[in-house]
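Every protein chain but one is kept in place in this view of the complex.
Let's look at chain A:
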Amino acid sequence: MLLLTCPHCGVSAEETEFHPGGEAHLKRIGPDGDDDAFMGYLFERRNPKGVHFERWRHAFGCGKWFHLARCTVTLEVFGAYRADVHAPPAEIVERIQARRPGWTPEGEDA
């Protein structure tokens, strides 16, 4: 079971107090997007074996959405951050790199 800390209210709690909401940092395609881009936006989620960014909601707490950096292989949580950003903040990237040397956000869609 994951132990998460909500960046809004600061409460640390077990996974059951939160609700997962899928991949973070998705960008909706613009009005000039074609069918392929729309398919990608709707269905082609990132599914990495390793570092992953996703949305969570503090469902049985403050009720707010936030973002989480997590490893899908070890379930290690690197950190939580605000939901209103388009990419993980520098401190989260640093924390991931400290644990996963060689990992870079380049090539990510973030």
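Criterion: a residue touches a chain if its C-beta (ideal position, glycine included) is under 8 Å from a C-beta of that chain, and two chains touch if they have at least 3 such contacts; residues count from 1.
Definition applied: contacts and distances are computed from a predicted model.
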Protein name (UniProt record) of the chain left out of view, among "Aminomethyltransferase", "Lipid II isoglutaminyl synthase (glutamine-hydrolyzing) subunit MurT", "Electron transfer flavoprotein subunit alpha/FixB family protein" or "Sarcosine oxidase subunit beta": "Sarcosine oxidase subunit beta"
Hidden partner interface residues of chain A, rising order: 1, 15-16, 19-20, 35-36, 39-40, 42-49, 52, 54, 70, 72-75
